[in-house]
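Here the complex is missing one protein chain, while the rest keep their positions.
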Amino acid sequence: MERKIRVLIAKPGLDGHDRGAKIVAGALRDAGMEVIYVGLRQTPEMIVESAIQEDVDVIGISILSGAHNTIFSRVMSLLKDQGAEGQILVCGGGIIPQEDREKLLAMGVSRMFGPGTATSEIVEFIRQSIGEGMGEAQET
Amino acid sequence: MASNTEAMRFRRPWSEQELLEQFIKGKTLALARVISLVENEAPGYRQLLSSLYHRTGKAKKIGITGSTGAGKSTIVDELAKLLVGRQQTVGIIAVDPTSPFTGGALLGDRIRMQDLGLHKDVFIRSMASRGSLGGLARATREVSVVLDAFGKDFILIESVGVGQVALDIAEVVDTTVVVLVPESGDSIQAMKAGLMEIADIFVINKADRDGADRMAVELQAVLDLGRRNNDWDYPVLKTEARHGHGVDLLLEHIDRQRDYLVRTGYLKKRKEELLRAEVRQLFSETVREKMERRLAGEGSLDEVIADILEGKLNPYLAVDQLLERVKGAEI
Partner (left out) sequence: MADSPAEKEIAGEQQWREKAQAKASGDEDSFVTISGIPVDILHTPGSLPGFDYQRHLGFPGEFPYTRGIRHNMYRGRLWTMRQFAGFGSAADTNRRFKYLLDRGQTGLSTAFDMPTLMGYDSDHVFSQGEVGRCGVAIDSLEDMEILFDGIPLDKVSTSMTINAPAAILLALYIAVGEKQGVPSEKLRGTLQNDILKEYIAQKEWIFPPTPHMKLITDIMGFCAQHVPKWNTISISGYHIREAGSTAVQELAFTLADGFAYVQAGIDAGLDVDVFAPRLSFFFNAHMDFFEEIAKYRAARRIWARTMRGKYGAKNPLSWLMRFHTQTAGCSLTAQQPENNIVRTAFQALSAVLGGTQSLHTNSMDESLALPSEKAVQIALRTQQIIAHETGVVNAIDPLGGSYFVESLTNEMEAGAEEYFRKIEALGGVIAGIEKAFFQREIAAAASAYQKAVEQEKRVVVGVNRYEREDEEVEIELLRIDQQMEEDQKKKVRSLRARRDSRAVSKACKALREATGKDKNLIPPILEAVRAYATLGEICDVLREIYGEYREPPVF
């Protein structure tokens, strides 16, 4: 059976702006990936637990509320607690100021996509990053 | 935009021993990884299943199927809450269709199971149907073997009740619950899709909507005519799952059906049937794979095809020739 790239898409924060998250989810599906869409109002605990259970390759987090520093640092530390650190590609999208963006990368977030990013760029990034690890994943 | 290539060492390969150790310790991460290996038919996955097999046999497997929007996920969510309330552990497999055009899938069932996601006794896995003939039956069966081996008391398998998907899953579970909504045509659709033949329990969800009572009466009438089995009464229940109404009753009937299966010896018989089918399937798959590999390796297939194209042979004689060549070979 062909191995599929699995991606979790989550939208933390109390606001309901999920247009971007849904467009990305649809584009990744169209690119042949399996997208686990957990939707709105996800806490870092919920995101990480879902990602672990679903054994995803990628966590994609859409944040517009301005709480990105809090959310991402919690997600990264929870992944570490679960022993999944460095095994899941974590990326995000939203309105993130440059200086915060650097902080997030330093935390281990792989990439932050800003407004106006083409979905094809996201697909390409995921394929390239995960493609390398795919062979390994087949081994037991 | 800067990216962070340093962090990209994904998917540390686990040794089988390490994976099994973690699995036996009850680590979610290991369970999730084993499921992926099984789902992907990764090299060595059968050996892995084989090492886990002695741990299985306890889990009760329930299938929940029905049309899109019938409220299946909500029912599964409520059922799981009741089960954990009884100190039972629960594994959920939520199956959604793979797009035949792109091969991708959007798996959205967790949205309806928000409160469960963090419960220590619940494990939810979304699974795409992935399309291959009979592949879903294999994958759900083997993933439920993994959940069973992990120690889950109940395994709930949710799927859209269309055609082969629902039938595949019915093969795997002990009890099939078919969920309908009181909307014109839903029961007719269910009949067409062959759901009547696989259901043990019917649920009319969203029973606050018009037409629920009428639907229940009609359904019962149809069932009385065409009972598969006279000892079981094929109950038709009404629920409003989003308010939690009626799901406790559903669980009672699930229990009752299980008692019935045990009492009458059907469960044992069914297990035997399933095993028979499973072993046959595994055997023929294995033989086929090996034969094919052999044919491909020898180039025999290419030869006979060339002969057919040249008019020297026909496909029927070609098969006889191929069989002749592999005869006696070790498989």
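A and B are the chain letters, set down in written order, and residue numbers restart from 1 in every chain.
Here is the rule we use: a residue touches a chain if its C-beta (ideal position, glycine included) is under 8 Å from a C-beta of that chain, and two chains touch if they have at least 3 such contacts.
Given the structure is predicted, the values throughout are model-derived calculations rather than measurements.
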Shown chains that the omitted chain touches within the full complex: A, B
In chain B, positions touching the absent partner: 69, 74, 106, 108-109, 111-112, 114, 242-243
Residues in chain A touching the chain absent from view: 13-19, 22-23, 25-27, 29, 37, 39-41, 43, 65-67, 70-71, 95, 97-98, 114-116, 118-120
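Operating definition for what follows: only the chains that are shown with their structure count from here on.
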Length of the line joining the C-alpha centres of chain A and chain B, rounded to whole Å: 28
Residue ranges of chain A in contact with chain B within the complex: 1-4, 6, 25-26, 28-39, 41, 45-46, 49-50, 52-55, 57, 82-84, 86-90, 101-102, 105, 108-114, 125, 129-130, 132-133, 136-140
Sites on chain B touched by chain A in the complex: 1-5, 7-16, 19, 27-29, 32-33, 35-37, 39-45, 47-48, 98-99, 102-108, 110-111, 114, 117-118, 123-126, 128, 130, 132, 135
